[in-house]
Every structure is written in structure tokens, then in C-alpha cells.
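See below for the structure under consideration.
Heads up, one of the protein chains got dropped from this complex, but the rest are sitting where they should.
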Amino acid sequence: MSGNTFGKIFKISTWGESHGPGVGVVIEGCPAGLPISEKDIQKELDRRRTGQSKVTTSRKEKDQIRFLSGVFQGKTTGTPLSMMVENSDADSTKYETIKDLYRPGHADYTYDMKYGFRDYRGGGRSSARETVGRVAAGAVAKKLLKRKKITVVAYTKQIGPHIAKTIDLKEIEKNIVRCPDKKMAEKMIDHVMKLRKRGDSVGGVVEVLAMGVPPGLGEPVFDRLDADLAKALMSLPAVKGVEVGSGFAAAELTGSQNNDAFYSKGGKIHTRTNNAGGILGGISTGEDIVMRFVVKPTSSILKEQETVTASGEKATIQVEGRHDPCVSPRAVPIAEAMVALTLIDHYLRNQLSQVDKIF
Amino acid sequence: MSGNTFGKIFKISTWGESHGPGVGVVIEGCPAGLPISEKDIQKELDRRRTGQSKVTTSRKEKDQIRFLSGVFQGKTTGTPLSMMVENSDADSTKYETIKDLYRPGHADYTYDMKYGFRDYRGGGRSSARETVGRVAAGAVAKKLLKRKKITVVAYTKQIGPHIAKTIDLKEIEKNIVRCPDKKMAEKMIDHVMKLRKRGDSVGGVVEVLAMGVPPGLGEPVFDRLDADLAKALMSLPAVKGVEVGSGFAAAELTGSQNNDAFYSKGGKIHTRTNNAGGILGGISTGEDIVMRFVVKPTSSILKEQETVTASGEKATIQVEGRHDPCVSPRAVPIAEAMVALTLIDHYLRNQLSQVDKIF
Amino acid sequence: MSGNTFGKIFKISTWGESHGPGVGVVIEGCPAGLPISEKDIQKELDRRRTGQSKVTTSRKEKDQIRFLSGVFQGKTTGTPLSMMVENSDADSTKYETIKDLYRPGHADYTYDMKYGFRDYRGGGRSSARETVGRVAAGAVAKKLLKRKKITVVAYTKQIGPHIAKTIDLKEIEKNIVRCPDKKMAEKMIDHVMKLRKRGDSVGGVVEVLAMGVPPGLGEPVFDRLDADLAKALMSLPAVKGVEVGSGFAAAELTGSQNNDAFYSKGGKIHTRTNNAGGILGGISTGEDIVMRFVVKPTSSILKEQETVTASGEKATIQVEGRHDPCVSPRAVPIAEAMVALTLIDHYLRNQLSQVDKIF
Partner (left out) sequence: MSGNTFGKIFKISTWGESHGPGVGVVIEGCPAGLPISEKDIQKELDRRRTGQSKVTTSRKEKDQIRFLSGVFQGKTTGTPLSMMVENSDADSTKYETIKDLYRPGHADYTYDMKYGFRDYRGGGRSSARETVGRVAAGAVAKKLLKRKKITVVAYTKQIGPHIAKTIDLKEIEKNIVRCPDKKMAEKMIDHVMKLRKRGDSVGGVVEVLAMGVPPGLGEPVFDRLDADLAKALMSLPAVKGVEVGSGFAAAELTGSQNNDAFYSKGGKIHTRTNNAGGILGGISTGEDIVMRFVVKPTSSILKEQETVTASGEKATIQVEGRHDPCVSPRAVPIAEAMVALTLIDHYLRNQLSQVDKIF
């Protein structure tokens, strides 16, 4: 009943803490026969890795993936695919000083309330280091989706007041904030560095596109595709909101503005606009799936903050250590992983929708 | 693997279509011994009912609840609680004319793609009529939560450009848009009626508060309380976005602005602000849980729209019939139900968090 | 977390008590497009019905099935299929006298211990009346299996000391104990009637065959086909043991006796014997699946028995009322339903085993 499993058919279970022996993931339900290698996984892990640039934490982790089971002769066997990354740069001594302090914006207080005590070293399980397992599993999901030409791309849409105006997917990996608008990327970087110098941090918005998704994915009424994607993205550290298509802007629109007209072209049905973000009634339409989520400014800041000790005494805290001043850039590969995992799960579930396709 | 079940311990399964024999819900996992009557359920169903005012559809449904199992001598028995509402005003003849047309913004096209055919009468399963089962189950959840003084309240925060400025919970049920700001309610009503007359509709934002929630609810890393609440709310018809606490506004905030400082008062730990919306690291903090979601403008509009037939031929459509011009007001009791269901599920799950409290 | 759901993809949830308003079932995950009518269900329910003969209880129930959702134009829609049977002969007055007594062999005591109180009318939820929902759902499963020429047949193998020696499937429905050995059937009937006259009851063994099952069904290591079938059958009232293939006899066999040699015929691989009962390593081999289960003698007997009251006082009890003196005959259609439900679930799960068959 603890919530460490995601997906119903393509099911992943992550394990591991920030400063324990390692982090990992077990994938259940990956069909047999998929060619996969540790290299396929490593590529995605390297995008998530720390120490990539001046806008990410300087914690040094190689994040070397190791397959423990489920692959034989270079192919998945249909049995659980277990993967692990050892924690190498897990110096926890600096956390000794804050082990009795509740860091504002962090899960220290709530973990203590829930479990009665906590692994205070680097946030323990609440650390974003847990997402290593998600990204590793996501790499497998991406490889499956690729067989159907489904691709998932995410990028930084906004940091502070700076919003990308042009979307050039080729730009994304060329700048350190992973923004598809070259010019805006520079402004974003300046903004982040300015705040970092002040010992502060900043929030941002990430947009995720899923292209090539066939119509039919999603399981109403609760496991709608948008509902499951919302959960997937909200389950990431620091995320405070998710929207699809026109999103919150729809509050001010009328039905005649927001409805997407259907038309037919080349024997296929499309919509003239995509305010639905590729999902109607919780089921994919075949148009691009478009989602956005907001990440709050990193909670770990050097600025002095008011807080209390575990026994309730007044205290102040300055969170030293190695922290991303803005999590958007590193949230990009993690978000892609979560969306890919959600899509492959629904792709497999949808295989069972029609009698005539099965029997 | 179809997605008609919600919750892991307090688990509900809804069934039923807009124009079939009826709609209902089976609750599994409600503990034994809760005093409950059909009246407790009816009260909530009456808030969701159609035909309540000029801003809701005129479809006439009494929505009379009937217990089918799970209650004996006025108390839950611990076995499945099955409830049903017969569909009484289920005239489907008017849907004959559109059975081959895809209504823009509706699930007609996607259901056809997924299942190979569909129940076209009133949207079949994709109809908001399905939420009768959610509200009925939510009434049971609310009764359980009440024993711990946990209450859930929702209200219309925004319709079109009109945003509530004051939050007076006593005002909510006094106006037909369920807005906690009396003055703004009038503007909202005018706005809705103006658009209705034009054959159009409008979107809105609903805010949900959960008060009295103890710290500790939520199961990281995937079943975080905010992730499950996001899924719960995104699973409602017409919802296009969800946020918690500072939400999308956090993109422009800095860590020092957004972090909530801890302080201690009367032996309890609180936060000075509540940008977290009552949830840190996916676990409740004990502060009020604050969420918002956006509903798109109703897709059924009288205005002529471009569309295609099931065979892909160009067509136009005007959706006549009985439709809410704005779904916010009726979304209020449904949202409360979904939040109550999520909370009771997590309340029960959290009972199993610590060895010393169990053994 | 209460255990009223069976299956992972083709998932059924039963509800209802012996003397409440009715009993029913919701099927989730039945693919869309299966032609189905209430008649298909009624046929199976009539086989399970009470009052069929002198060896079954005289309780009169028509068990008229009613579809509540999930079927449109004579076909399943892919949405939940809800079915219900109203309880018509639910006179509970005779249970008033035993409401504070624990009937030996029944669940009265354990339900009280678990839930704090119980619906004492006819055993409430613990009544075999609950199996109406299983048989109704099983009828749908059978119809799906039939498309692949998979059939499930059960029969009484043993009652008391009388064991069927010949297996003539055409005989089964011709005698009231559902024994495939005509001669032995008569002895069984005599045995049952003799004990009934003495106010006693008797146990029996039911054998279930599943024919036409393709190789590959079953999900090691926990959801092995035999493990799931064992659970399915052990979940039936009165069942005290389950075995597959050579079963308990294997304790005295050697490997060279018990192993089934492989051979090839007409391009297909078979085994010379079937001690495995059609399952190896938890996966179907393509040979007939052969299982047996034992039902204990009916607990409700007229003979005086020692017991206690709910408050622990010494008492005696004679259980009057309408009871089957041997449950084997009526267990036959219920067992078929459970096996069919298990097979269809695994059939659907197995659709997702190989990448090359999906992508």
C-alpha cells in the first residue's frame, strides 16, 4: 500500500535513498523480445545526471546502470527487468547538522510525521535521486514506443518571467536550460544565475509533447489518459500544477472558441485546433498530446530562513550543499520518462479494448 | 484493466450510462460499523442534480438512491456497499440525429476509435451522469472523514474573467454559481446567461479546500497525496488543469518567496504561509489542503460548428438539448466527492505506516 | 482492500447478501463488441439455481438476471457490465432464533470477530447466494472463451466413498448429482438421501476440465495458472482442498513415473501422459487442464450440535431450513464459472507477452 509502484501493465517499482547503497527500479510487464542494452539506458541517465552545467547541482554521480535480471542475449525475457545504480558520491556528513531541523519546502517534517523517524541524509527517499529509477525505466518505455513511431519531447517553457516564444525542438539540447527558444534561453540562464548568486532559486514551467500517439489510448472513467498523465507529472518532486491543451486559459474561453472542429484529410480525422491537447473524454485523439507542468523554486536556498527543530524549538536555517537553482532543465528528461511510461502502459492496456482484435 | 475503479483501500467502481437502465457504484473496503442511510447519500446527490437553476441543464432526474447491499440495521457491514439510481428521464430519441456525427469537444470520436462502436445516447458512458456514483460514494467518504473532523468544501473561484475576491464559505450554497463572493457571483451569473443566450458556453475555475487533515497522509513516491488528488480531479469531465497551493504562479516566484517558514504554536508545528497548499513531499502537513482546477467551456453549444460524420464526410452540427452553459456550479459537489474519496483512501492507507502503532 | 474482486484484466466484483435486496456483479475489462444477451446468462444461472431436485435446497429463487449497464445494441460496449438478480424468496424470520448462536462449520463466529457484528440472515455475505454473481460473470467469460474453442466442464467425481470410474461428459447433466458415471450416480444419490434422512450431510470431490486451452497462459512466478486456479476454487464456499494433475498422489510417485514425456505429432508438441494436469512451470501446455477440489459436508445439519452463544454461553443447535445435503452438484456450474473467469483473465494477460505480437 505504500506508493512506490507506477503503471498497471507496464509496472515499475523504484527503490533507494539519496545516501543509501544505491537506487534502482524493477520493471514488470515489459513484453519479451525487446532488444535492449545498458547503453540505451545510460543515454537517458546521462541527460538526468547532476553536475552537467552551472545551472545544475555539482554533486558528482556517474550513475552507471547495471542490469540485474530480465535480459538475456540482448533481449528482454518477459520476466522482471531489475536495474541498479550504485550511489558513489554519497557523503552525508554535511547533513548531520540539520538532522533535527525541518528545512522549509522539504519533506523533512512530513516524513517524520508519517513514519515516526526519517533518513535525514540528503532527504532520504524524498530526494530527487529516486528519479534515476524512473528515467531508467522510461528509457525502456521510449524504446517500445519508438517501434510505433511515438516520441516524447519535453523542454523548459518558462523560467521566472521568461517564456519561450518559438518552439524549435532542435534547440532544446543545445542550451543548458533546455529551452527550445534560443534567445529566451539566454535570458533564462541570466535569470537563474542572478538568483543563484543571491542564494535564491526560481521556478519554471516545462512543456511535454507526445507525437505520433494513435487515437484510442486512455481508460475512462478514472484512468483517463489525461488523469494518469497528471498523476505521473504531479508525482515528480517540486511539481505544483499540471495542465493539458488550453489548460487554465480555458476558464476565460467560450465553447465556440475552445472546441476543436473536426475535419477529414487523407482518410484520417483531425482537428483544426488542438485546445484539447490531444485528449477527448480521457482518450487520445491522434493529435499531439500537449501538457505543461510548473515546478516550484528549489526549496534548498542559502538565504537564512525561519524554521523549527524536530522538538518544536525556534531556529534558523541556511541550506548549504549542492542544489539546482532551478529544477526545470533536469526535470525535462524525467518528465519525458514519466510520460513515456504512462503512454506505454496505456498502449498495452488499449490492446485489450475490442473483442474482434483479440479473438 | 479498464479504468472504472478509484482508490486502493476505500475502492469505488462506478457503472452505468447516460441513457441505460441506471447508474451506480460499488464501494469496497468501507470498514464495518458506520451508521449510514440513504438520506445521507440523497443529500449530496441533490446538490449534484440537474434542473436546479437557470445555469444548469433542465434534464429532470430525481436521482433517487437505493441501497442494494452492504448495510444492515443502519450500519455498514464491511462487505461491498452497492448503490443504484435508476435513469428516469432517459429520452434518447433526440440523439438519433447525431448518432453518426462527431460532436466537437466530446468523446464521440475517441470512443468510436477505442471501442469500435459507441452508445451514442447522451454520450453513453462519457456522460457526466456517471458522476452520480462518485457523489454517492463521496457521501460515505465524507461521513467517515467527519468522525475525524475533516471537511471538504469546494466553490466556484472563477467564471470567464470574473474571479472571487473574498471567500465566505457561508455564501457558497446561497447563489446558483456556488461562488463564495456574493458580489462576484452576480457578475458570474450575468456572464453565463449572456453567453447562453448567444448559444455559447464558458469555462471556470473551482477551488477545493480540505480542512482538518492531519499530517502524514500521502504515499510517496508515486501515490503522493497531491498526485492522487490531481488524478482524482483530472478524471472529472471537462477538467483541463489542476494545481495545488501557489500552483502555476510558482513559476515566477523565488525560493525565499515560495518556501513556507515553520513555526511552533501550542505544541503543534505550523507554517506561516501555505504556498505548499498543505502538502510537502507528497504528504499532508496539517495545514489546509488547497487545490484548484479549471473546467473548459461546455462542449455542447447551439452555435453551428464544423465537424465530420463517422465515415469522414464534412458536416455541420448544432448541439441542441439540455446542457449546463457552465459546468463549475455542478462540478462543486462532484469535486468535493473526489477529494473526500482520495482523503479517506489515504487516511486508511496511512493507518499502516508505523510498526509501533499497529503491533 | 476487502476481497470482493477477482481477476486483474477481466475483473469481476460481486456484491450482495443472502437476504438483502439482491445480489449482483460488475464486470470490468470485458472487451467491446461481444454479442451477449440476458439469455446467455440466464442459462448458466438456471444450472446453479436452488430447488432443482431432491438433493438440493428447496429455497425457491427464480434468479432472473437484469443487465444494468455495459451492453448496447446487443453487444458489450467495453464499459462496466453491471448485472443484478433481485432476492425474491428472502424470508429471514427463521434466522431470528439463531441470531445469537454460532452455527458450527459456518462463518457466524468469524464474521463477528472480523466486523464486530454481522448480517445473520441466511449467513449474509457468507451465503453461497453470493455465487450468483460469479456464475453470471462466468457466463460472459465462457462466451469469450468459446470464440477460441476453449470449453470448461466440471462434474461430481466423488460423493462419500463413491468415486466415478468412467467419464462420459454427456451423462453429467442427465443425473441430479452431475456425475459423468451413470451407475455411480445412482449410488451417490442413494448415499446423499440416506444421510439427509438422518439429518446429516456429506462431502464430495468435483473435477474440472478445461479443453482447448492454448499453450502459454499463466504468469510466473506468483500468478501461475495453477496458483490462480487454486485460489479461484478455494474461494468457493465449503472447498477444503485443490489439486492439479496427479495431485496428492504425486507424493508416492517417482520422477520417472510422474514426468510426462514430450512427443511431436502433426507439427504440434504433446505429452504422452498428463500428470502435469496441463500446466508446467505455471504455464499451460496445451493439454487438457485437469483439476479437482473437495467440498466439505454441508455444515447446516438437523442433528443436534454443541455450540455457544455470541456471549460465550453453552448451547445446542439444530440448523433447520433449506439446505443442500451435498454441495457437489451445485458446485459444478460455479466451479466452471471460476475456471472460465481465471482462463479468460489469463488469456487476455497473455496477449501482452511478446513484443513482436504487439508492436
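A, B and C are the chain letters, set down in written order, and residue numbers restart from 1 in every chain.
Here, a contact is a pair of C-beta atoms (placed from the backbone, for glycine too) under 8 Å apart; a residue touches a chain by one contact, two chains touch by 3 or more.
Predicted model, so just to flag it, every value in this text is computed and none were measured.
> Based on the whole complex, identify which of C:Ser18, C:Gln42, C:Thr57 or C:Gln158 touches the chain you can't see.
C:Gln158
> Of the residues B:Thr5, B:Gln42, B:Thr76 or B:Thr342, which one touches the chain left out of the display?
Touches the omitted chain: B:Thr76.
> Going by the contact rule already stated, which one of A:Lys62, A:Lys75 or A:Lys187 would touch the omitted chain in the full complex?
Residue touching the chain left out of view: A:Lys75.
> Touching the absent chain in the whole complex: find that residue among C:Asp46, C:Asp100, C:Glu186 or C:Asp200.
Within the whole complex, the residue contacting the unshown chain is C:Asp200.
> Over the whole complex, note the residues of subunit B touching the chain we left out.
So the residues of subunit B touching the missing chain come out as 1, 9, 29, 31-34, 76, 78-79, 144, 147-148, 220, 348, 351-359.
> In the full complex, which residues of subunit A touch the absent chain?
1-2, 4-5, 8-9, 11, 13-17, 20-24, 26, 28-29, 32-33, 66-70, 72-73, 75, 77-82, 84, 114-119, 124-125, 348
> Can you list, in ascending order, the subunit C residues touching the missing chain?
Within subunit C, the residues that touch the unshown chain are 1-6, 8-9, 14, 102, 104-107, 109-111, 113-116, 125-126, 130, 158-161, 195, 200-205, 215-216, 218-224, 226-228, 230-232, 234-235, 237, 239-248, 250-264, 267, 269, 271-272, 275-277, 279-286, 294-301, 303, 305-308, 312-314, 349-350, 352-354, 356.
Just so we're on the same page, only the chains that are shown with their structure count from here on.
> Distance from the CA centroid of subunit B to that of subunit C, rounded to the nearest Å?
Centre-to-centre distance between subunit B and subunit C: 39 Å.
> Let me have the rounded angstrom distance from the C-alpha centre of subunit A over to the C-alpha centre of subunit C, please.
Averaging C-alpha atoms per chain gives centres 45 Å apart.
> Using Cα averages as centroids, what's the distance between subunit A and subunit B in whole Å?
Those two chain centres are 26 Å apart.
> Give me the residue numbers in subunit B that touch at least two other chains, ranges are fine.
Where subunit B meets two or more other chains at a single residue, that happens at 1-2, 4-5, 8-9, 14, 114-116, 125.
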